[in-house]
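With one protein chain withheld, the remaining protein chains of the complex are depicted in position.
By letter and in written order, the chains are A and B; residue numbering begins at 1 in each of them.
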Amino acid sequence: MTREAIIERLAKLDTCAVSDGMDRLGLKGATFGVRPMWPCPKIVRRAITMKIKPVGLDKSKQHLGTQAIVAANPGDIIVIDNGGRPDTSCWGGLLSLAALTKGISGVVIDGACRDVDESREVGFPVYARAAVPMTARSRVMEESCNREIEFAGVQVHPGDLVIADGSGIVIIPRAKEEEVVREAEAVTATEARMAEGIREGMSVLEVLERLGYEQMLTRNSRSSQSRWCRMPWIVWEFTGSAWAFNPSLRVVRRRAGRSP
Amino acid sequence: MTREAIIERLAKLDTCAVSDGMDRLGLKGATFGVRPMWPCPKIVRRAITMKIKPVGLDKSKQHLGTQAIVAANPGDIIVIDNGGRPDTSCWGGLLSLAALTKGISGVVIDGACRDVDESREVGFPVYARAAVPMTARSRVMEESCNREIEFAGVQVHPGDLVIADGSGIVIIPRAKEEEVVREAEAVTATEARMAEGIREGMSVLEVLERLGYEQMLTRNSRSSQSRWCRMPWIVWEFTGSAWAFNPSLRVVRRRAGRSP
Partner (left out) sequence: MTREAIIERLAKLDTCAVSDGMDRLGLKGATFGVRPMWPCPKIVRRAITMKIKPVGLDKSKQHLGTQAIVAANPGDIIVIDNGGRPDTSCWGGLLSLAALTKGISGVVIDGACRDVDESREVGFPVYARAAVPMTARSRVMEESCNREIEFAGVQVHPGDLVIADGSGIVIIPRAKEEEVVREAEAVTATEARMAEGIREGMSVLEVLERLGYEQMLTRNSRSSQSRWCRMPWIVWEFTGSAWAFNPSLRVVRRRAGRSP
């Protein structure tokens, strides 16, 4: 499995932070309606795409999905465009097994899958709109493999980055991945500071308003944010109480004990 | 956390019994389509309401949800009206953390949430229509806090009682809560007697027809129901068999053994 620094950085984030990062850059990549078919782990990798269409007078000459599995590098994620169609599967247990054997990370489907129980048993992550028993055979066929597709309203190209977790799926265009991941890392760092503030007893108003969360996604305010770095609390005693000041959180708190 | 007798009584019931209690009184309070986002526990408390609207020329001046968290009493449930909108979150992980810290019982959303995994990790109950990665920021904003809202077709006022579990969510208007809980308790007691009858071997026809379950929700029949109280079985031997009669279940049964 190729190790790419950008993927290792992305793997530390989640879909919400990445969606925010794309918002900051004015990019469209977040989707909704495609969700984990079993309580499967987050997956983060590059896209192998495939497009499905209904069978017509021309019939399928090969099994749907095999081209994608053959074309995939270990770790890749197969991204399937079946236009959200709910009444026929375009992924099943044998493909899960074959993809797993190839080292593929998972599949995300704008449509339905089947053999959910089998995929769970072998531990292969499947994200889809729904599960159905009906096979693809004689109903739908592969239109293309590894060309541009549409996934739940988002344009996807082969090699784009994909991240999928319990909140949904986000596609990051390859040409923008460095920027998106950088922005998403900034969002994540800011939210971590905020979570810390809340855990330390700051009110939600202090945290969300004073720390400027609402403005977090506007690029103009980023210069000030980039100055933030988490500093230690400065504690002193005053009129018999312990006080603490944190320069990065820009807040003073009185504490009963001595350490804030 | 304020301890209210009515809440402690309500906490022993479930949404189905409460829905039945409201049916008896001709009240509208049960909703469908909003469900637990993780296998979270039942929540029962008073409503803090908030209404969300799309961002337009006027933008949000503060982070959505902070007013509600600040206004909430420990134990309250935040009830969010986003008109069922599926494509943008109006609740996330930081709000879950802040609400949990404040002692808030949970949130119910006529719309979508995000950061499901985080909410599960901190153990904060979130009921919603769906999960999405897209933030509320620059998409939707708070229109009001703690005013009348609509939740999945039901009118909700601040301070109304809320009960949410695996079957859905029911809102109880404050002015009717005493009556509703009393009716729901009667439903629950009747169903408990019926379940007991079934477990003791009565046929479903005996239980559901003879015990008048079908008529249970009509107020006219309640006078007779209120006379029901679970009495012990009276057992006697007759023609070599053991017989049992239960006055409250109004049924005679023959048993192989001596105790019914």
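Keep in mind that, in the parts below, a residue touches a chain if its C-beta (ideal position, glycine included) is under 8 Å from a C-beta of that chain, and two chains touch if they have at least 3 such contacts.
Here the structure is a predicted model, which means the values were calculated and not measured.
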Out of B:Ile6, B:Leu25, B:Ala189 or B:Leu208, point to the residue that touches the absent chain in the complete complex.
-> B:Leu208
Of B:Leu10, B:Ala30 or B:Val156, the residue that touches the missing chain is B:Ala30
Pick out the residues on chain B that sit against the missing chain.
-> 14-16, 18-20, 23, 30-33, 35, 165-170, 191, 194-195, 198-199, 201, 203-205, 207-209, 213-214, 216-218
Against the chain that's been left off, what residues of chain A make contact? List them.
-> 60-63, 65-66, 69-70, 86-87, 89, 92-95, 97-99, 101-102, 112, 114-117, 130-135, 137-138
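Throughout what follows, only the chains that are shown with their structure count from here on.
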Distance from the CA centroid of chain A to that of chain B, rounded to the nearest Å?
-> 33
